[in-house]
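Can you read through this structure? Questions will come right after.
One protein chain omitted, others in place.
Just so it is clear, A, B and C label the chains in written order, and each chain counts residues from 1 on its own.
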C-alpha cells in the first residue's frame, strides 16, 4: 500500500471513519429491513476508502458535493450520526429538519453541499463552488463525487470544459463501482472515462478505490496543486458496492453474480485491507481496533435509538423554507 | 488537393453547388440589407466546401441535420432556390410554408431534417435517425452538422456515447469556423475537439474545410464504412465564415480583424481554390465556369423575384399543423 | 372481467403495439433485463430482443433526442423516463424539438413518439423524485398529455398514444402500479380528448386527474352518505381537453372542484377552473374551487409529505361548503 499520511493518528482516524461509514450503513439497512425507515436508500458499503481517502485530504473549508449514495461522503466529511439518522427518519433534528432525507442529506457545517437525487446533478454546483472560490480569492477546493453512470450526463462535459478553461480548484471524483443501477458500466460507457477528462486538457488519474492510502495520497497531492491554481483534476476510483443499487434491490443475480460480490468482499475489502496493514506495520493492535469498532457500534446504536424517539417536524414546517428571508 | 470523385461531371457539380450556395447567400444578404427579409439570418459564405464536400458523398436517402447557419447545407443537399427564398421571406410556397423561416428550413424530399435554432439541438435528432436506420435495417447514413460552439453542449457527449456503444451510422461534422458568435473558439473550448470524440472510441479526423475534394474524399470513405456498420465517425472541418455571425453583425473588429478576414477570403477561398484546380487540370475553361456562375445568378435572381411576389400563407394557417392528423 | 394491475396494463399495451407494428421500439434506463425499477416492462426484452428494447446510458436529454430523430424518420419510439422529475432534463428536446417540428416544417415532418413517465408524491422519495409536472408540458403547443387514472385507462390511452402521429407524454401515477382494475381481454383503444364520467351526480362536479380521480371518487362516497350527489369526471387527457363534457356537467351541477396532484399555482387546476369559470359563468352558483398539491417542494418527512396532497376528506369538506353556499374565501 502507498504511504500517505505520516502519523498513526491520521491512519487511525481514517480507519475509524471507514468503520463509521460501514456501521452507519449496516444500521440504515436494518432500519429499512425492519420497516422503520421511510422510503429507500442507497448503501455506500464497500466504497468507504474512496470517501475517506478523499475527505481526509480536505479541510472543513473545502467543499464536497455528494450523490444519491451519499451517506459515506457525509460521514467522511465530518457529520454526526445523530443528525444523520434523524434525517434518514424524517425527524426535525436531522441535518435538513427531515425535509431532505437520505437523498438530500447535506451538512453545511462541514462543507458538504449535499447529496443529490439527480444523477450528475451536483456537477454544476461543485464547479460553481470552485468558481466562487476563485472569484472571491478563497483557497478552498471542491470535490465533486459522482458515479460511473453519471458520466453519461452531458452536464459533466459542460462543466469540465469551463473548469479547464478557467483553471478552477475542483476535483472530479468518479466512483466507478462497475454498475449504474442494474447495468454494467461497459454497457453504458463507450471508450475511456479518464480520456474523456483528458480531452478537455484535464489531468486524470485512475486509482484503486479500495486502497485508502493510495486514494488519500493522490488526493492530497491534487488538492495542494488545485489550491495553487493548477486544477482542475479528475480521478477515477475503481470500487464496488456490496449491497444492491438500493436497499430494496435484493435479488441481483440477473445482473451480477454472487461470486463476483464475494470476491470483492473477501479479497478487496478496504477496511480489512487497511486493518491488516495497520496491524502488520505495528501501528495498532487487533484489540485496539476491536475496541474502536465496538465504540463506533455503540455510537451508532445510541444515535439510532435517539433518532427513533425524536420528534417529527411540526406540521407548520410544511410551508416553511420555500423561500429564504 | 486530394483527388476524390473521379470524373469531371462530379467535379463540376461540386463547383456549381458551391457557387449556388455563395450566390444564394449574396442574395439573402441583399434582401436583408434592403429590408425585404423578415428577421435575421446567418450566412454560410466561406464554408461552402464543407457542405458540398459532405453532401456530394450522400444520396437522397441519407439524412442530414443542419444548424442556424443552414442555407449551405440545404442547397448542398439538393434544395431549390425558389422554395428556399420563399421560406426565407415567410411565403406559403416555402419549404415549410413560411412557418419555419431561415432558422428552421427543412427539405424532407432530399433528406434534410432541418435547420435548428438551438445550438447543438439537432445532435439527438441526427443520432436518432441513425438509430432508426439500424433498427429498421436501412442502410442510409446520417450526417450531423454543427459548429465549434456546439461542442460546449452536453448533449453532444450523451449522443456520441450512445452512437459509439451501438455502432450507429452517423457522422458528426463539426464546422470549426473559429468563432461562436463574437467569441474565439480557443476561449470557449478547452483541450482538443477531436480528442473528445476519440475518448468515446470514435474515430475522428481533422480536415481542411476549404478543400472540397479533401472533404469529399474523406466523407465518401467514412460514409461507405458507416453503411457497413463501422460508424460512428467524427470530422472536424477547419473553415471560416466571411460575414458576421448574422447579417446584422457588421462591426466586427472588436472580436476579429479585417486582416484575418481578408486572409481567408483571398488565400483560402474554397471556390477560388477549386476553380483554379479545375482550370489548371484542364477539366473546364474559365469561360465555361463564368457561364455557369452567370446561370446560377440568373436562377437566383429569378427565384428571388418569384419569392418577393409570392403569397403569404393564408391567416387560416396560423393554427394549422400544431398537431398531425 | 379479469382484473390486472396498472403495471400489467401498460406492459400489455406496449407488447400488443410492438407485435402489431415493427417500427415501435422502447428505450430508456434499465428497461430491458431489469424491466424498469417499477418492473412495468418486465418480459418485453425477452419477447422483442435487445434491438427493440434498448437499455440506455443515464442520458435523458440524449435518448429523448434520439427518439425525436427516430420518430422523424419512420420509427415509433416509446421512451421511458424513470421519474417524472427528470422531465426538466428533457424539456428542450421535448418542447423545442419534438413539439414544434410538425408546425415549423409546415406539416411535413411528424414526430410520432411516446414519452412515458410518472408522477405522484407520498412515496417518501423527497423533492426530486415526487413531482407531478404535467402542467409544464400541457402548456406547450404540439404535445399531447395523457393521465391514466386506472389500469383500464393506462392500457387504452397507451395504445392510442403509440398510434398517434404526435409526441405524447403519459404520466402514470407511480403509487398506482399495483392497483387492479377490470381490463377487457379484447383489444380496445381510448380516444384522446374524451372525458369519462366516472360517477353521475347533480349537486357538484368533481374533476380529478390521475390519482386524484380516486380521491374524487372517495370524496363522492363521503358526500353521498350526507346526501350530496357528486358527479366525478376524469378528463383522461389534459391536452386535448374535453371541455364540452366538463362544461355540460358544471352547467348541470353549477358547482365544481378541480383536483390535480401538481402544484396548485400555475398548474393544471388553474386552466380547467378558468375555462369553466369563463364558459359556464352564468350557470355557476359558487366559484370553481381548485385543489392542487401545496406550492412547496415535496418534503421527505412522512409527517410533512402527506400534508401536501389533496385528500378525499379535504375534497369532501370543500364540496360540503360549496353546496351549503358557504364562502371559502373572504368575500
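We take it that contacts are C-beta pairs under 8 Å (C-beta built on N, C-alpha and C of every residue); 3 or more make two chains touch, one makes a residue touch a chain.
Computed from a predicted structure; not experimentally measured.
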Item checked: Full-complex contact with the absent chain, from B:43, B:152 or B:222 -> B:152
Checklist line | Contact residue for the chain not shown (choose from C:232, C:268 or C:323) | finding: C:268
Notebook entry, point to check: Which residue from A:21, A:75, A:88 or A:106 sits in contact with the chain not drawn here?
Noted result: A:106
Checklist line | Chain not shown, touching residues in chain B | finding: 38-40, 90-91, 96-104, 116-121, 149-150, 152-154, 180-183, 187-189, 254-255, 312-313, 315, 317-319, 322
Margin query: Please output the residues of chain A touching the missing chain, sorted low to high.
Written below: 63, 65, 94-100, 104, 106, 108, 113-114, 116, 118, 121-133, 135-136, 142, 154-155, 158-159, 161-162, 165-166, 320-325
Note to self: Counting contacts across the full complex, list the positions on chain C that touch the omitted chain.
What the structure shows: 85-86, 88-89, 91-92, 94-96, 99-100, 103-104, 126-128, 135-136, 138-142, 238-239, 262-263, 265-271, 273-274, 277-279, 281-284, 286-290, 294-297, 299, 327-331
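The working rule: only the chains that are shown with their structure count from here on.
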Check: In angstrom, rounded to a whole number, how far apart do the mean CA points of chain A and chain C lie?
Finding: 37
Notebook entry, point to check: chain A to chain B: how many Å between their CA centres?
Noted result: 46
Notebook entry, point to check: Whole-Å distance, chain B centre to chain C centre, using C-alpha means?
Noted result: 41
Check: Which chain B residues touch at least two other chains?
Finding: 154-155, 158, 161, 165
Next item on the list: For chain C, write out the residues touching at least two other chains, lowest number first.
Entry: 56-57, 59, 61-62
